[in-house]
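Structure in structure tokens, see below.
A single protein chain has been omitted; all remaining protein chains appear in their positions.
Let's turn to chain A:
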Amino acid sequence: MTDPHSFPPPSPYLSSSAETSAAPAAASAGPARRATLRAAGAGALFLGLGLTGCRSAVAEAERPAAAAGGTARGGTLRVAVNADFTPALLFAQSAQSYQHRLLYNTLTRYDDRLRPQPELATAWSYAKDGRSIRLTLRQGVTYHDGRPFTADDVIFAVRNLQNPVRAAQLRATAAAVTGFEKHGDHALTLRLAHPVANLFDLFEFMIIADRETVEDAVTGRKLNGTGPFTLSRWSPGTGLSLTRYDRYWKPGRPYLDAVELRVVGQADALVSALRTGQSHLSFNVPGKSLALVENAPGLTVTDYATGAGAYYLGVNTTVRPLDDRTVRQALARAVDRDRLLRQSLGGHGLASATPWPTSSPAYSEADRTHYTRDPGRARALLKSAGLGGLDLPLLHLSTPGDTSIAESIQYDLRQAGVRVTLEPTDPATAQKRLIAQSMPALWTMSHGFAQVHPATLAVSAYPFNEAKNTSHFRSPEYTRIVREAWTSTDDGTAAARARYARISRILLDEAFIIDLAVRGQVQVASTRVRGVTLNKFSYLNLDDARLV
């Protein structure tokens, strides 16, 4: 029995462990031998279990590949996320919105050029004065509990977002809907207080939840939607398990049998999960770790150039001397955006002085490069404002990636004569201070909402809100131009472009938010995964996804 080779399966590890534990056994007699036997037995059992586990994992990995010839159906897609689903924020944009489009549908979805495409709404037409829109809804759509989807669900969805309790960032847009007129079960007219330019942002954002179980939805007990997957289990802190909804309105879809969203908080563990094939897909690999997965066999990295997030340096304009825009412009000229992008963001994204991604109608190359690093000029600007040197606090998130960004900014500003003291802060506190407008002189975080209609950024994002922003910046002209952009529905015209250019000009000149780099979602996926898309609010769409 002491011969390790008599245990199936033979293994060099087992024999070496048995040999090493045999040495003390020789020195002291009986009980040690028993201990050795026990250890060897336990080792064999562990090894056996381990090999069985490996074998089943390998078999699972090989199974769909073997069936790959035609359209691969079935399989479970495992998505690694870095934060758990927060049901209380179901109707607000939160850090983790990937499950929204799996469980629910939206009325429309944007294509790459921000043109709305049908989802639950199949057709729409604006009234001539832009004060109402008539929607035709898809027929034959059912919720996961079997109840048919009707116009009342759309009315409920809009009213739900108007409710301040839901804390939806697009509440201003939802609140512009003042009346509803039903035309049967599958058509309705929304009456608007004024023409609303970003109405389709709302339709992209607003999930159509079941009105009868909404209170259960915000506590995570029951998520009843019309989406391609149904919720089978939510284990707080661990993740979500979703299974295919057989009566989904898109015929033959989805291809996948199930989707699992697994919470992997640690960046290193997340990268390992992808590299070992434990997870097939993730959007949460931090910039610093992207180089690890870029060259890994079996993984592909895809940039979503939609700019779901942009890194910026925020300036509190009530702190002297930052109330002087010359000083703010000096800060904007002091930072080296290209180095920041390369060293702290893994090279993925676009160094930019404006918040707009290339897909935005407000994007302009000249504006993007308006501020480039020029410490000499920054010093001159500070001098012209009567300042020799400055000492300012800078709040940043205490995560390694954000600390690296803050350190980079700190060093650049020091070159221009601005000494900065870093204030590492946990993400929840930072978010609270952002919303409460109680930021110190400087802070650095990232913002969303530049990827959709340009007006949405200025009416919905906390840092840019024309009426109430974290920088405490007020300007009648900014308010006027933002309101004008929000209430005009002349997208694509020269007048609209002129307005966006004006907004960009104000953002650049006033420099109350100094944009550094625009970065979309970076998707890291196994080469087996096909057909994954993401909407503008980072809702994962797996209608056409397959594992080959």
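We take it that a contact is a pair of C-beta atoms (placed from the backbone, for glycine too) under 8 Å apart; a residue touches a chain by one contact, two chains touch by 3 or more; residues count from 1.
Please note the rule applied: contacts and distances are computed from a predicted model.
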item	value
Chain not displayed: protein name in its UniProt record ("3-isopropylmalate dehydratase large subunit", "ABC transporter permease", "Glutamyl-tRNA(Gln) amidotransferase subunit A" or "Phenylacetate-CoA oxygenase subunit PaaB")	"ABC transporter permease"
Residue of A:A193, A:A291 or A:A366 touching the missing chain in the full complex	A:A291
Hidden partner chain, touching residue among A:T76, A:S398, A:S446 or A:S475	A:S398
Contacting the left-out chain in the complete assembly, out of A:R131, A:K222, A:R253 or A:R342	A:R342
Of A:Q410, A:T456, A:T489 or A:S504, the residue in touch with the unshown chain	A:Q410
Absent-chain interface as seen on chain A, which is shown	267-268, 286, 288-289, 291-292, 339, 342-344, 398-400, 403-404, 406-408, 410-411, 421-425
